[in-house]
Structure formats: C-alpha cells, structure tokens
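For this view, one protein chain was removed and the others were kept in their places.
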Amino acid sequence: MKFSHTQDQLDLRDAARDYLRGSCTSEALRTLVENNETSLGNWQELAELGLLGYLAAEEQGGLAMSVDGFVLLAEEAGYVALPEPLLEVAGIALPVLSALKTDATNTLVENICAGGQRLMVSHPLNPNLNQLDVADSVLLLQDDGAYLMSATECDLRPADSIDPLRNIQSIKAHPVEKHQLVGKDKVATLDELARQHGALITAAELLGLSAGMINMATEYAKERKQFGNPIGSYQAVKHHLSNAFVALEFARPVIYRAASAVSQNEATAALSVSHAKIAAIDVATLAAETAIQIHGGMGYTFEVDLHLWMKRVWAISGLWGDRNYHAQRVDQALFADSLATGPATTFS
Amino acid sequence: MKFSHTQDQLDLRDAARDYLRGSCTSEALRTLVENNETSLGNWQELAELGLLGYLAAEEQGGLAMSVDGFVLLAEEAGYVALPEPLLEVAGIALPVLSALKTDATNTLVENICAGGQRLMVSHPLNPNLNQLDVADSVLLLQDDGAYLMSATECDLRPADSIDPLRNIQSIKAHPVEKHQLVGKDKVATLDELARQHGALITAAELLGLSAGMINMATEYAKERKQFGNPIGSYQAVKHHLSNAFVALEFARPVIYRAASAVSQNEATAALSVSHAKIAAIDVATLAAETAIQIHGGMGYTFEVDLHLWMKRVWAISGLWGDRNYHAQRVDQALFADSLATGPATTFS
Amino acid sequence: MQLQYTTQQEAFRQEVRSWLDAHVPKQPLPSLDTAEGFELHRDWERTLKSGEWGMITWPEDYGGRGCDLIEWLIFEEEYYRADAPLRVSQNGIFLLGPTLMEFGSPEQKQRFLPPMAAGDEIWAQSWSEPNAGSDMAAIRSKATRITEDGQDYYVLNGQKTWSSRAVFADWAFGIFRTDPESSRHHGLSFILYPLDLEGITIRPIRQLDGDPGFAEIFYDDVKVPVENRLGDEGQGWGIAMATAGFERGLMLRSPARFQRTAQKLIDLYKRSESSLSPRVRESVMQAYLNAEAYCFNTYYTASRLIDGGKIGAEASCNKIFWSELDRRMHRTAMSIMGAYAELSEHDPNAIDAGSWLDGYMFSLAGPIYAGSNEIQRNIIAERCLGLPR
Partner (left out) sequence: MQLQYTTQQEAFRQEVRSWLDAHVPKQPLPSLDTAEGFELHRDWERTLKSGEWGMITWPEDYGGRGCDLIEWLIFEEEYYRADAPLRVSQNGIFLLGPTLMEFGSPEQKQRFLPPMAAGDEIWAQSWSEPNAGSDMAAIRSKATRITEDGQDYYVLNGQKTWSSRAVFADWAFGIFRTDPESSRHHGLSFILYPLDLEGITIRPIRQLDGDPGFAEIFYDDVKVPVENRLGDEGQGWGIAMATAGFERGLMLRSPARFQRTAQKLIDLYKRSESSLSPRVRESVMQAYLNAEAYCFNTYYTASRLIDGGKIGAEASCNKIFWSELDRRMHRTAMSIMGAYAELSEHDPNAIDAGSWLDGYMFSLAGPIYAGSNEIQRNIIAERCLGLPR
C-alpha cells in the first residue's frame, strides 16, 4: 500500500511542467486567440518529450508508463490550458488502440508516439471533438464494432465552442467492413477502456485547470488593491480562495485513486472514474466561479487570461460523460447494487 | 393587491411582542429548565391578551382576526421560544374546531378563547405532541372521522425530546361513536385545514426562532472580543450573519404569502404552505448553525440561551410534515401536475 | 393582506399584454452590445414610446405614465412573459431618471427626461475608475472649473472604466473630483456630458462573450458647461449613492426576469428528465421556489413603499439574493446540457440558441457589479445588524 507516485513519474511530470509553462504561456495563447488560431505548432516537441508515447509499450516506441502517471501530465496540460489535443491522442486514443496489438495497429501506435500521426477517438458520449480536422485518423467506437478511418473519409461538420482555443467538429462517418478492427463481440472492452480513460483524463485536466485558476486569482489578490490594501488581505477573499483550495486538495487524491484503479484494471474502476469526474467537475466549477469573483470586473473581460481557463472548464466538463451520467453510475452502485461501503472496504 | 398587514394586525402583534418579551425572558426559561418544568403558568394572561381567541369569530368570544395576522403572533412566540402550547391550541386546534360550528363546538371554542379549556389536535403526521398531558381535550383526526375526547380518556405515553422545554407524549386513543364529530365523508376538509394551519404556524414559529437566534448571535458578536476586536468586526463573522439575515428576509414573505392563501382558502394554498415550511426549515437550520458558529464554544454549552432555541428548531422542524413531505408536494406540482409557472402566474 | 389584483390592475395587465403581443419582435434582436443590435434596441425603445410604455413609472410630464409600483410589477411580468428585448435605456430609466427627478433643476428635467423617455438619447453610466472597483470613493478623474468667454465650464481629465453602453450611447453621467484638495467621498460632483465631445476617447472592453459591453473612457481636457452639473458642487457622492441605491434596489432586477428563467429551466429539465441526477431535480425545484420568493419579497417591499416606507439596506439583501439565484439557475442549466453546454449562440445545435451559456456568463457578473456581494454583506452586517465597522 503506497499512495504516491514513483520518482520516474514525478520526474517526467516535472519535465513536462517546465516545458509547458515555458512554451504554452498566456501570451502565446492570447496571440493564438487574436489570430483565430488554435495550435501552438509544437506537436513534434510533445513527441520528443515522450508525452505522446507515455502510455505505449517500449516495443511500440513508447515509454511504457502507466496511466496513474499520465494523469500528472494531464494536470499540467490543464494548468496551462494547452490547446493541442495531446490528451485526446496520447491519453485516450492511444491506449485504446494499443490494446488491439495487431501488426497494423502497432505500426500506427509507433507513428503516434513519434508524432507522425494523430488519432482521435469518436464516441457516442461526445457530440463534438476538438481538432478532429487536423487528425489523421479516427477510431470509431460504435455498438457494432470498432472502426479505423482516415479523417478525410469522414464527414466533419464545424461546431462552435465558447472556448476560442477549441476548434470543434461533429462527425458523421459511414465505416464499411474494410475499416473494421473488431466486431460487435469485442467492442465492449474497447468501449469501456475509452470511457474510463476519457473520463479520467478529462477529470485530471479539469484538476489542472482548477489549480491554474486558483493560482491566477491568488496572484491577482496579492497585487490588486482596494481601500488601501491588497484585496487578498481581506477575510472574505481569503476564505473564498481557501474554500476552493480545500476542494482542490481533496479532489486530487480522488483522481489519483481512479487512475490507479484504471491502470490496475480493478473491478470497481468504473465507479472510481465516475467519482473522479464528479469531483473534478465540482472543483473546476467552484474554482472558476471563485476566480472570477476575486478578479471582479476584470475577470469578466477578454483582457485577463482567466476567461480562457473558465471556458475550457465549461467546454470539457461534459466530455466523456457529464455530471449526470457519472452521478447515475454512482447512484446505481450505491442504492441499487450491493456496493460494500464503510471502513475497510475502500481498497479491498 | 396589497402585500402588507393591517394596522390592527400590527398593533396586536406589538402588544403580544411587548408581553412575551417582558415575561418569557431567557432567565424565566432557564429557571424552568433548572426546575424541570415546562410551563410559565401564564395561560390566563395569553387569553386576556386575546391571543387564544384571535382566530375565533366574535360570537364565539374571539377577535375574528385572520390567520395572515396570526402568523405574526407565531413569529413572536418563536422569537422568545415560548414553551406554552399557545400555537397548537389557538393557531391549529381552534380553527379546525371552529369550522364545525355546532352548538357543542361553539361552546368549546368559547371556553378555549377564555382560557378555560385546552384543546390539542392529534394527527397522524405527528408521532408526538407537546403538553398533551395538560390538555383538557383532544381532537383526533383519523381516516374514518374526527373525534373529540377528553385527554383522560386517551392513553398517553411520555416521550423524550431533546428540547427540555417540550414535554411531549405520544397518544393512543380508541374513540367510539359518541366521540365522533364528523364521519369519514367530511373529515377530509378538517384534515386539510389542520395540515395547512399546522405547517403554516410551525413555519412562522421557525421564522421567529431564526430571528431570535440571529439576534442573539449578533449581540454576542458585538460584545465578544478576540485578537483585540469585537468578533463582529471580522468579515468572516459579518458575512456568516449577513447570509443568515438575507435568508430570513426572503423566507418571511413566503410565510406571509402562504398565510394569506390559507386565510383566503386559495386553490394553491397547500402548495404555498409547503413552500413556507421548506423555506422556514431551511432558514432555521442555517440560523442555528450560524448562531452556534458565531458563539464558538459558548454556543455548545447550557450556559448560553442559544441551545434552547436550537433544540426547539430541531424539535419542531418535522412537525406537520417534514421537509421531505413538503418537498414531495412541490415536486408533484412542478414535475407531474401541470402547474403554471413563470411571470404573471404567481397571484393569478 | 390582499393578494388579488383589482379589476383595474387586471385590465392594465390585459392592456399591456395585448400591446406587447402586437409589438414585440418575433425574432430576438441581436445583442445590444453590437452596433447593429444597439440601433435595433433603440428602435424598440421608440416603439415602446409610441405606445407610451417607455418609462411607465415616470410622471406623465416627463414622458411617463405615472404608474405605481404594483403596475410596474405587472408590466414587468408581461414584459418578460413576452420575451421582449432588453432595455438599452436601462441606465436612463432606472438610474439617471429617478436621480434627475430628485436632484435635477426644472431646466435639467425638461432638457434631459423627455428625450431619454423617447429613446432619442441613450445614456451610459461612468462610475468606476481603474483603481477604484468596489471602492467607489477612490475617484481621481478631475473636473476643473474654468471661465471662458464669460461662460463657466468644467474641464474633465482622467479615466473611467466599466462604463456600460458607452460604446454606442449618446450621453453619459458620472462623478468627478471638482475639489482637487479633497479626498475620498468629499469634493466630488455629478456631471452629465455628451459622449461625442472633443477630448473624449472611448476604448471598448470586450467582455466574456466577446462583445464590447463596457468601455473605458479617457478624458483629455473635455469642456462641459457647468449647467451640466447635477446638484451642488461637491455633493456628487451623496447623489451617486442615491443613484446606486436605485441600482441595487427594487427596480433593477424585476422578479419576472428570474421567474422567466426558472420557467425555462423547468422546461429544459423536463426535456431530458430521465437522464438527470437528483441534484439537478433539487436545484430546479429550488430555482422555482426562490424565484417565487423573490417575487413575494418584491411585492412585499413595493407595498411598504406605496404605504410611504423607505428602502434602505434591504436593497443589499436583494442584490445578494437575485445574483446568487441567477448564477445558480444558470449553473444548473449548464449541468443539464452536459456536452452541449459549450456550444455558443453561433452553433445551430446549441440548446435554446445558446442562451444558457450566455446567461451563465452574464450571471457570473451578478455577484460582482453594482457593488460586489462581499461589499453588500458588509453593508448588511453594519447597517441592518449594527455590527462594528
């Protein structure tokens, strides 16, 4: 029993953090928004850092790390509001594809790790996806099977997100037999893998966004003066921020616990993931509302960075199952199934 | 359209307020608790003030005032945590009995107004009643009819309330035909009358208790010093109390609106009463938790008065339908029935 | 207590309803924070004026209808029921109008009120300054008195911010420091000025939704005749406080607005009830109950005002209640929409035309503007409860 990350995981997290905070700055994001762009053009650098291949096996060109470490990267991506679809490709699509272990998929995995190909998962839970238009291929999870298609074969319809850094599309695809990877009988496993990774990684990204917003609001509260003092010296401001901080501190281990359950394929992984997604949505909603309140009128403008983080929260909270979806899964387990609760049941 | 009380109602409220605050002091209540007593012995004075006969017709010896004024008295009774069953007798039992208008009941009503008889209503919603043991007679509302029995004919079992000023009993009674006032066909009207008055008056009492607790906590915050200043000068304390105060200000008109609906026998009176009871329970729960937090450790003791008010809140919140009961009635109206909502539907 | 409308009030309601049914645009107007939308909203003000529905609570002398507060509430109920456009004249109707009536000279009333009521002159407010925020007394913008060719002027210099409507409006009002030696709330004067004066630069501020709902105003030796001062020199703070009182008070946020939102939320809920969690059901019910409570409270306050009562720090209670209610209702709607919540009004698949997302963003400003809720809680604690400063 050891509820902490390995040194390897922490080292790679630190490297990713240094890189992301250095390159995905708020100035860089603002420039993108002003130019109506959504990409920093740093995909190759993400590959070189090993972030794309984090979850792939060594023989597939990856780092063979596990998803309980990947959530640390997702937090960092959220903290800087990274616009690239790093998490979608490396955290969700790749582990689903890797599970197939055919020659063809292994080659694709290798390509993804190297940054040569981008794969996205299309799933009924998500009506729209970010940057599908620059994906090379799409992994379609449908009731009747899993299909792999090139993005150009799909019918993409542009959608409009409140988040100016999300370039989203809805997809209509009509896969035929040649696209099929697995059939009806085996798609359920892939589907569950995608749902778990999708919700978990999104939860971790929300956690990072929350930390970013709390940090921004704290810095603002130290600098901004009213009635002659920094607003951060007033109890009302302190207590708002403390409440958000406490919520964040207690959401984080929930996400880590779910990540461990997913990486170990525990029987209750789905429940753990639902808990993680609920906790992440709640803390991110609170952090966003707290941060804008602390920023006062400034938070209501395009002039401060906060709005980009808030909008990302609103945009991704509903991905891979919204709060209702996950609450219903917990509800079912708690009130209808015979879930064991109480002391000594948590890790058993 | 005039959402305010008449001068008569306000004058009588003021008289009741003066009397109650002068006689039902916290010193008097503490003496009762120390002596294990639950009555101030002022029933006759309550009668003389006209409080007992407030709702009875003039020819019945009453003041012929309406229940939208009586809630003001209930607030005052709550504000001082009056231990006498004034509200149960004059606000609930009396209007139910008055509705019958037979010679026998008219005589009893007259007696009640004069303070010579105490009548209590026994209803399935309430497992226990306060001071049944000193009631003269009991009005039993059962599915098969309404019955009037003398208290000595009933089987009373003492129960134990957390509120040391509530002397509660449960009742078992076996009424026979001679006790029957009305039969199965007519009991529904009386039953609804009792439910509405019961929940409404209890809500108003909770409102008064809330005001009393907020006042106590405010006074404490002005006097008590920490870190060299009155604790009431700290923003955290101010904001706790302000939140409770806002909740109180917005609960009050909800109770008044329900009182008017009951007095006018409006079609939506039951819904209004349920709203009132919900609002009152919520504000009282918040006010109690706020008040004890402001009092710090002192609030956790028998030494300050607060505990008597808090315990009264916990004791009566569930009377005449708990929060679940009333929430289910609103739920039904809102989601299953075709309740009209939106602007221009409120008073139509 | 008499909670039924009189026959006359019912007739008034029918009159409003018929008129609105005939005149409210069938399609929602574009946002009033766009150039096109602003002019369309101005047209709507003129249409309202054509039916004498522009400023119904104003005296008839100034282009109003002399309605009492109950009639105003009825009007608002019908207005929101009809989904009629936002009022681009709001700064005039509810803020400057009542202030002018209380503090203005007869000439000022005649000069400013009728074109305000007619929609011919739309007003911006200009309270805040970059380093003031909730601390409204930290005003630095100056109005220096000079005489030129026998005429007295104030010369404005400095900067305002968070000026709503300023990008497209005609006139603005605000307080300026006329006594350079003064500090805090002393030595300020309340000044009215056209926004096209020489020396005024307006820089739009893009708000969350990308539209310029606010602006910064820069003053570089802007000359305003002294006649444009409202009240006495140096009395600006007291007048501004009265104006802010109107803002926080009864009339800024009519209950109908929140009842309409609650009604739409119930509808949104019912459309996907089976997939929603108990938390959402509870929130929707509470939204309905609280919107009703807000309505009761407003009628209760209005009745006291009609009886000659005054509205005081209760206005701060109102502000807290409606702003939290509004935020909670929109937050609930966001959680109902799930993965569709991110779709903007420009996306044809957006639920209810993206109005919930837009409303959520707007609701986040509720606890901030017109005196942040933290400031309101201080006011309540000090003025209603008597706690020490």
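When the chains are written out, they are named A, B and C in that same order, and each has its own residue count from 1.
The definition used in the following text is that contacts are C-beta pairs under 8 Å (C-beta built on N, C-alpha and C of every residue); 3 or more make two chains touch, one makes a residue touch a chain.
As the structure is a computational prediction, the values presented were derived from the model and not from experiment.
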Touch partners of the unshown chain, restricted to the chains that are shown, please. A, B, C
Looking at the whole complex, which of B:Thr6, B:Gln142 or B:Ser161 touches the chain that is not displayed? B:Ser161
For chain C, residues touching the missing partner are 277-279, 281-282, 285
Where the unshown chain meets chain A, residue by residue: 1-6, 68, 214, 218, 221-222, 229-230, 232-233, 235, 237-239, 241-243, 245-246, 249-254, 256-257, 259-261, 263-264, 275, 278-279, 327, 330-331, 334-335, 341-348
Contact set of chain B toward the excluded chain (per top definition): 125-128, 159-163, 166, 168, 170, 224-227, 234, 236-237, 285, 289, 292-293, 296-297, 299-303, 307, 310-311, 314-319, 322-325, 327-328, 331
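Rule of thumb we're sticking to: only the chains that are shown with their structure count from here on.
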With centres defined as CA means, the chain nearest the overall centre is C
Chain centres from averaged Cα atoms put chain A and chain B apart, in whole Å, by 53
For chain B, give me the residues that contact two or more of the other chains. 235, 239
Residue numbers in chain C touching 2 or more other chains? 374, 377
